[in-house]
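Here it is, the structure in full.
Omission of a single protein chain aside, the complex is shown with its protein chains in their original locations.
Labels run A and B following the written order; every chain starts at residue 1.
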Amino acid sequence: MVQLNAQEVADRLQAKFGNKIRHVEEPHGFLTITVAREAVKDIIQWLYDEPTLEFRFLTNCNGMHFPDGTEKFGMVYHLHSLTNNFRLRLKTFTNEDPPVFPSLTPIFKAANWMERETYDFFGFKFTGHPDLRRILNMDNLEGWPLRKEFPLEDPFRKDKDDAMFGR
Amino acid sequence: MVEISKAPDGFEGPGFLATRLDKAVGLARANSLWPLPFATSCCGIEFMATMGAHYDFARFGSERLSFSPRQADLLMVMGTIAKKMGPVLRQVYEQMAEPRWVLSVGACASSGGIFDTYSVLQGIDRIIPVDVYVPGCPPRPEQILDGVMKIQELVENESLRRRDSEEYKALMASYGMQ
Partner (left out) sequence: MNADSPAEKEYNTLNLGPTHPATHGIFQNVLKMDGEVIVSSEPTIGYIHRAFEKLAERRPFYQVTPITDRLNYCSSPINNMGWHMTVEKLIGAKLPKRVEYLRVIVMELARISDHIVCNAVIGVDSGALTGFVYMFQEREKIYEIYEEICGARLTTNIGRIGGFERDFTAQAWGKLEKFLAEFPRVLKEFENLLNRNRIFMDRTIGTGPITAENALNYSFTGPNLRAAGVDYDVRVMTPYSSYEDFDFVIPVGTSGDTFDRYMVRQEEMWQSISIIKQAIEKLGKLDDQTSFHADVPEFYLPPKEDVYNTMEGLIWHFKIVMGETDVPKGEVYHCVEGGNGELGFYLVSDGGRTPYRLAFRRPCFIYYQAYAEMIKGSMLSDAILTMSSMNVIAGELDA
């Protein structure tokens, strides 16, 4: 087990990928690196293969929507190197609509359903995904539920009295 | 002397009791309800606790749970029904043979519960007729048993002709079922 520290990981990434690394920070002690979208798959593949880093466990990946931000749609990947016991968060953003990200399914089989869930919630497209379709919501649902503009409550209800709910 | 169930009124003699047909049928039906546990979430775990030795659901005559709709009398819907699950629930209800009763256990089944969202059906009575609602999140096993006892009351006092009556037919028509 190699004792990794955040500075070292960040330095090695910068050395290898240069200007594809957009931003490095450590909120609450968790190394968080924002990278360019076109390089995210290569970066994750390199982190997977590199002998002393070995980020071979994909903890989670989920989407983000910032309607008021400069870059509206983001993906967040949480990686874990079990051999070194080090966690890393990678973020990548885009402004395209529908947003397109590379699929991680060739590297991690776990990414299959995680990306389907992100597609279901946000409408992100993942190039190279074997079976991108809705997973949790009904197939005929229109719209992307977790985007900020989608309403939480069922818009077709007729029995709720708006006056009682303060609307 | 243990009283298992209250005997209906009738004319008693040595070794026989003469009573009305619907009372006898009601007594038999009420004490041998075979439930179909349609357990979807947390209320299902409370139902498992009700089935356990502490609360013992079997003493109400429901020793045999039936997962086949054709052999079940009581559809116990326990847990949240999402809109995706709605058609499945309706199909199961339609496949049940008459006479059938529905017990809606928990806040989610009765009205959507705390999940006032786009994906949750706000109460199963939007798609199937319900006889007894048991509120709670999740209801204690005692509450579930209370609900079952209310169903037993309904079953005992039901008229034998109810399922052919105009009122019942209108109820089914309002749900779009024959």
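The rule we apply is simple: contacts are C-beta pairs under 8 Å (C-beta built on N, C-alpha and C of every residue); 3 or more make two chains touch, one makes a residue touch a chain.
None of the values given here were measured: they were computed from a predicted structure.
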Displayed partners of the chain not shown (whole complex): A, B
Omitted-chain contact residue, chosen from B:34, B:115 or B:175: B:115
Touching the absent chain when the full complex is considered, from B:84, B:126 or B:150: B:84
Where the unshown chain meets chain B, residue by residue: 38, 40-42, 44-46, 48-49, 52-54, 65, 67, 79-80, 82, 84-85, 88, 92, 114-115, 117-120, 137-138, 140
Interface residues of chain A (partner: the chain not displayed): 27-28, 30, 32, 56-60, 62, 64-65, 76, 78, 82, 85, 87, 89, 108-110, 112-114, 117, 121, 134-138, 145-146, 150, 152
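In the analysis below, only the chains that are shown with their structure count from here on.
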Between chain B and chain A, distance of the C-alpha-averaged centres to the nearest whole Å: 45
For the chain B and chain A complex, residues of the former touching the latter: 83-84, 116-119, 122
Contacting residues of chain A [partner chain B, same complex]: 136-138, 141, 145, 150-155, 157, 159
